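Partial complex: the chains shown occupy the same locations as in the complete assembly.
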Amino acid sequence: QSLTLAADETATLEQRIQALEKQLQANAGLVATTTNGRSLAFAGDDYSFQLGGRLQLDAAAYDPKQEGNDFGDGTRIRRLFLDIRGTVYESWNYRFQYDFARPSGSDSAARGIRDAWIQYTGFAPAITFGQFKEPFGLEHLTSSLNTTFIELGLTNVFTPDRRIGLGLSDNSRHWSYSLGVFGEPAEGDVPDEGHESWDITGRLTYAPLNSDGNVVHLGLAGRQHTPEDSGGSLRFRERPESNVTDVQLIDTDTLTNVKDVQYLGLEAATVFGPLSIQGEWVDTHLSRDSGAENLNLSAWYTYASLFLTGESRSYKNGIFDRITPKAIVGQGGIGAWQVALRYSKADLNDGPVIGGEEEDVTLGVNWYATPNIRFAANYIKVLELDRPGNRYHNEKLDSVVLRTQIDF
Amino acid sequence: QSLTLAADETATLEQRIQALEKQLQANAGLVATTTNGRSLAFAGDDYSFQLGGRLQLDAAAYDPKQEGNDFGDGTRIRRLFLDIRGTVYESWNYRFQYDFARPSGSDSAARGIRDAWIQYTGFAPAITFGQFKEPFGLEHLTSSLNTTFIELGLTNVFTPDRRIGLGLSDNSRHWSYSLGVFGEPAEGDVPDEGHESWDITGRLTYAPLNSDGNVVHLGLAGRQHTPEDSGGSLRFRERPESNVTDVQLIDTDTLTNVKDVQYLGLEAATVFGPLSIQGEWVDTHLSRDSGAENLNLSAWYTYASLFLTGESRSYKNGIFDRITPKAIVGQGGIGAWQVALRYSKADLNDGPVIGGEEEDVTLGVNWYATPNIRFAANYIKVLELDRPGNRYHNEKLDSVVLRTQIDF
């Protein structure tokens, strides 16, 4: 009787398992996953898909020294991204990224397309087609989610846009390289009636040390840019490490008769447990024709950061990655707390061009409540602004900027 | 032998169950769900994600009495939303909402960002950061999916935009409150070079009765607005309860020298089974300087609605919610049918300002085919328009508006 019972039961179990298997088979090759709820995704052996986004909310207050200046205290949605990425047929990746946050004030053009590319990874190096970041600059290449300060240092004045191009890249634990040729940005501010120029940009990084909490990073990058699409014109300008205002303290105005520009970038960064030190130096050389003088413009920054709660900055493939707090807010923890100090300088004065020479120091505090929620406060002091003849000459601006950020 | 067989079988079953468990484990903490197919979502214990959208298609015909007026019969995509919301680490909510439908005609600025916020619910009250609706006005706070008429009543002339702010809110079965401070909208039409103003807005609701089909709601709201960001300028204007045309029958034109504005709102609503009565009154007081006269402008509406098919309006957290028909079209039912009648009045005439005094009556029919598909027809009659000196003075416009709506 026991025996019969067992046989009956297994028969029933058999049927129920068959039903379960059938249900799951409909999902063959597809397993829905989420990383801490940060996105909706599926991933099979040969396919993956991930839908995510990010929101960065800023508020800023300015205390300018000049009379009559109006830096415009206020709020701003700095970034509002939709982000889709995936893999098809194992060797083909793609990514679409759109920023719905309209630029403020004068940059009224809607330029929302960020990453938009297709990549083949069937052999090394990977080949990427489409719009992506030109491989130049450690802070620039780090996701805006993971930079230590709210805005980039003054080297950002030389940061190239994302452009449509073709790139080769590969990386391992100790080194990485990328090399690309690029045309125009997808939504060029320059009328595209003229021929596009082609940029050539490359970057090489070497990390003699790379283990958890123990990193030494060195980087070298170069860029050759011919501004043919803009009729030989270029303009370098930059906000005072805060993006709520529209005032650009340094500004070369339009530089004409530019034949080509060479950019050189040097990077170094270290992580020793909770401490990190990082710096970059960028030099640009503009060759000009029609009697216009050649120009040398440069910028650099260096900063130190420290996690009070013991985390370490995370390094991967030649850039810095997401911070995961040891104890999460909402699960009984206090999150991760980080303090940081940056010195930043740009020199846009050369020969007849007086774009301004600016020195800033920034004190930052980051509170990572969860791996995908961060609150940041930055105090920025303009130490010096040497721009004779301009209303902002000698402006020693104080700014406070707050950011609330989520990604999923 | 039977025994051996049973042992063999359980061995096999064991393996199959293990395989199933392994497959499902990849989904740990993640269960994909859908509410009547209305969206794609997952929800686990601590995480949820929901992707949805809405489409509202309008067509309108106008029969104006004035010669030479051209109200522009036609069609319009009124709203085309992408809507993403979720929860991470149990206590953190977020929502992104973007409207891809460009405004028609004169409002050529693309202002698509709707909700964009992060919320912490780890304690009461909930704290919200980002862009969301200022808590003012029962019809305004009700989702456009669930309002009884196609457009809001004339009180909408005083409806504040969604703005970037910080809010506190809490609610229970019988009461709710929200309080917030707000800066500018994310995509301000006002150049953001000047300092932003800060609004303070609060709302309190009390529902002495709140059970299914049996509701009494009372609400009180106040708003203090300083138009510093627009240099002390403000403008109140409103279309004739129909949004396909660009004609704004009442319009104060730009009011200058406005120091600050106080808004006061009173709300009352009841539900008795299929019948509902609702009304709102809004009063604004503008304090002006430089010798400009202070102004008092006001608007109110009241309406009654009746479900012929026996449904009741659904009330939750101080606002009205989605209607679920008793019998769904496509599943043998006829959906839910509702008729409604609204009287609406705005008075923008005060002292030297002749923005117009308008009285409308609207007859509406709603057909809820499914919980997420609605067809609506509104007939709007302008009973009186008192705006001496303007071409629309005494215009007694008749309008018919049709809407088709889906959300998912």
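Letters are used for the chains, namely A and B, taken in the order the chains are written, and counting of residues starts over at 1 for each.
As a working rule, a residue touches a chain if its C-beta (ideal position, glycine included) is under 8 Å from a C-beta of that chain, and two chains touch if they have at least 3 such contacts.
Bear in mind that the values here come from a model prediction, so they are computed numbers and not experimental data.
Colleague: With 2 chains in place and all of them the same protein, how many does the whole complex in this file have?
Modeller: Of the complex's copies, 2 are shown; altogether there are 3.
Rule of thumb we're sticking to: only the chains that are shown with their structure count from here on.
Colleague: With chain centres defined as C-alpha means, what is the inter-centre distance between chain A and chain B in Å?
Modeller: Taking the average C-alpha coordinate of chain A and of chain B, the gap between them is 35 Å.
Colleague: Mind listing the chain B positions that touch chain A in their complex?
Modeller: Counting only chain B, the residues touching chain A are 2-3, 5-6, 9-10, 13, 16-17, 20, 23-24, 26-27, 29-30, 32, 40, 42, 44, 46-49, 51, 82, 84, 86-92, 94, 96, 98, 110, 112-113, 116-118, 122, 129-131, 164-165, 183-184, 186-187, 191-196, 229.
Colleague: Quick one: in the complex, what on chain A touches chain B?
Modeller: Chain A reaches chain B through residues 3, 6-7, 10, 13-14, 17, 20-21, 24, 27, 31-34, 36-40, 51, 53, 55, 57, 59, 70, 72-77, 80, 82, 100-102, 104-105, 110, 244, 246, 328-331, 369-370, 372-373, 404, 406, 408.
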